[in-house]
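For this depiction, one protein chain was excluded, whereas all remaining protein chains were kept in their positions.
Think of it as A, B and C in the order they're written, each chain with its own count starting at 1.
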Amino acid sequence: MTFAGRRRQGGPEPGAALGRTHWVFSAGFAPSQSTGSEPEFTSRNTLCLLNTGDDDACLQLMIYYQDQEPVGPFEVTVPARWVLHQRINDLIDPQAVLLDAPYGMVLSSDLPVVAQLYYLDSRGGHLAVSHLNPLPLD
Amino acid sequence: MTFAGRRRQGGPEPGAALGRTHWVFSAGFAPSQSTGSEPEFTSRNTLCLLNTGDDDACLQLMIYYQDQEPVGPFEVTVPARWVLHQRINDLIDPQAVLLDAPYGMVLSSDLPVVAQLYYLDSRGGHLAVSHLNPLPLD
Amino acid sequence: MTFAGRRRQGGPEPGAALGRTHWVFSAGFAPSQSTGSEPEFTSRNTLCLLNTGDDDACLQLMIYYQDQEPVGPFEVTVPARWVLHQRINDLIDPQAVLLDAPYGMVLSSDLPVVAQLYYLDSRGGHLAVSHLNPLPLD
Partner (left out) sequence: MTFAGRRRQGGPEPGAALGRTHWVFSAGFAPSQSTGSEPEFTSRNTLCLLNTGDDDACLQLMIYYQDQEPVGPFEVTVPARWVLHQRINDLIDPQAVLLDAPYGMVLSSDLPVVAQLYYLDSRGGHLAVSHLNPLPLD
């Protein structure tokens, strides 16, 4: 099902890809330590992607670190009309993203997507959660 | 009481509907598990809506998932000059929003509203909270 | 001390009031319950205001509820070149802001300010914190 039946005057076209093509954030930090049962309580940084369009979106991610050159591009595909909650720890090609290290990311997509960050930190023996919006560049 | 008495030069008209008509977010995830007393400590995703205008706002919500087609529209009305804190779990028509599943949402309103997200997660035996702004599209 | 000495090309004028004059948010909810020592662990919603300008900023706040008409204006002054972290619970004129109730706010200032929200919730026997940006209207 696409946008049919819910379009409002001045609103997005049915099947339109909503959002932006370039996003960037600086506050990445994925702890290596966790407590509690896996995988739901595993400390993580999750890149939450939504592709509302009728075509798959191809993304390229560059990772920036505090004391070394950037690494990438990592490639991620978000299927048409789906969300994808991508754990940063699962990005391993061309190189696993470093844990316990400050990082930033530049995301470039061939089609507009919506990108948000979800943080879960269970190091302290319980759950701490946070959300963050990356900066849209276009 | 409306905006009378507080209007500033260049500010909104009394009774104006402030905000945007289209909002979108990608970071939805409503845990099915909770600890502590209900309903205040029930894990939830809450869509916080404000309609500052003098007319009711009619909203249509589309929900996007990670491995199935989108579902909707869900319909929500925000009365004139009121807020509405809508728990996502309470959206059941045309189909209950899935728990323990990544989701995204596109919100379309016939009048401008302000939309924000509130997350409460009590899975870990205590309270974790977060807030998130959806992306305005217009 | 004002901006003298740190101005960059294309940057703000020394003593300029930075930010916006109208802000709005929908996700207000101030729990009445707390645990731990007061006042640092008292559950709260705090409106964090910064006035970088050389003149005091006069703000008017309207509070919107889920099942009653809006209340206000509340008046707050942010002195020149100061921040003010205003606990919502301390807004009592013309009427104390309701606790345990969803609310929204429209903030109107005669001069640009920066407004952000800080949430602290100690109901669960420990500390949960969150931050949120209101929507700028101008």
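Here is the rule we use: contacts are C-beta pairs under 8 Å (C-beta built on N, C-alpha and C of every residue); 3 or more make two chains touch, one makes a residue touch a chain.
Everything numeric in this text was worked out from a predicted model, so none of it was measured.
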Candidates A:T46, A:Q86 or A:N133 - the one touching the absent chain: A:N133
To test your reading of the contact rule: which positions on subunit C touch the chain that is missing from view? 1-3, 5-8, 10-12, 18-20, 36, 40-41, 48-50, 52, 81-85, 113-118, 122, 126-133, 136
Residue ranges of subunit A at the interface with the undisplayed chain: 21-22, 24-29, 31, 60, 62, 64-67, 69-73, 102-104, 106, 108-110, 117, 119, 121, 123-126, 128-133, 135, 137-138
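Following the convention adopted for this analysis, only the chains that are shown with their structure count from here on.
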Specify, for the interface formed by the sequence copies subunit A and subunit B, whether it is same or different in terms of residue numbers shared by both sides, with half as the dividing line. different
How big is the rotation, 0 to 180°, that puts the C-alpha atoms of subunit B on those of subunit C, in steps of 5? 90
Subunit A and subunit C, separation of their C-alpha mean positions in angstrom: 30
Measuring from the mean C-alpha position of subunit A to the mean C-alpha position of subunit B, what distance in angstrom results? 21
Out of subunit C, which residues touch more than one other chain, so two or more? 126, 128, 130
